[in-house]
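For this view, one protein chain was removed and the others were kept in their places.
Moving on to subunit A:
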Amino acid sequence: MSSTTWVGIKTLMRKEITRIIRIWSQTLLPPAITMTLYFVIFGNLIGSRIGQMGGFDYMSFIVPGLVMMAVITSSYGNMVSSFFGAKFAKHVEELLISPMPNWAILAGYVSGSLFRGLAVGLIVTLISLFFTDIQIHNVWIILSTVILTSVVFSLGGFINAAFAKKFDDIAIIPTFVLTPLTYLGGVFYSISLLPDFWQKVSLINPVLYMVNTFRYGFLGVSDINVGVAYGIIISFVLLLGFISWYILHKGIGLRT
């Protein structure tokens, strides 16, 4: 990578991080409040009556899932709103006319979303400490899973934003695709509770692999094979990364 390209990526990254921090009440605070409510309601009030899940008390079981849910929503939301905003207000042209390579533009935006995803993940993890003790089985699995997942959903948000023509279009995917996938992705339950058929159906949900690998990093238990999960998550990074690069290369939704 040339030094000029690196300067471009750093600039875009700085711009995105500054924006996230400047509007912290829209970017960092809401997930903290939402997840605190989840911890209180599902963890404390209802969770105490549920008993054990996967060999752990319910609160310990849902903490990794809720952290991952916050990371997914924030990473996706950051990219889709930031990039569509730039497209809508036309200041994406600042980048399109510059000599920054397409992959570097993508890297800059993904870095911003990754920052928000990780910042929110950290905040939610810290809040969870008020409700339960956290055990760590393998810190590298935790870090690699959260980074890869954040990248996957940042890229997903980018593709959504590139095709979106109006603000409604950036709300459809989070509402009708992302939320069901996350809620049915093993955040609140182990798929071993489901009948065979629904267990198999659950396996087509990519979020399941992310949540379970992340949970494995904390608790050392998972509904699915962690190696397979890594393979699937990395495949998504590569596939969505290529689609995003192709969109920028061809200027789909960006150039006439």
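Here is the rule we use: a contact is a pair of C-beta atoms (placed from the backbone, for glycine too) under 8 Å apart; a residue touches a chain by one contact, two chains touch by 3 or more; residues count from 1.
As a convention for this text, contacts and distances are computed from a predicted model.
The listed choices are "ABC transporter ATP-binding protein", "Anti-sigma regulatory factor", "NAD(P)/FAD-dependent oxidoreductase" or "RlpA-like protein double-psi beta-barrel domain-containing protein"; the UniProt protein name belonging to the chain that is not shown reads "ABC transporter ATP-binding protein". From the set A:Ile17, A:Ala32, A:Ile50 or A:Leu96, the residue in touch with the chain omitted from the display is A:Leu96, counting the whole complex.
Summary of contacts with the chain left out: across A:Met59, A:Ile72, A:Ala86 or A:Ala161, the touching residue is A:Ala86.
Across A:Ser3, A:Ser25 or A:Thr175, the residue that sits in touch with the chain not pictured is A:Ser3. Of the candidate positions A:Arg49, A:Lys166 or A:Arg255, contact with the unshown chain belongs to A:Arg255.
For subunit A, the residues in touch with the chain missing from this view are 2-5, 7-8, 10-12, 14-15, 18, 86, 89-91, 93-101, 251, 255-256.
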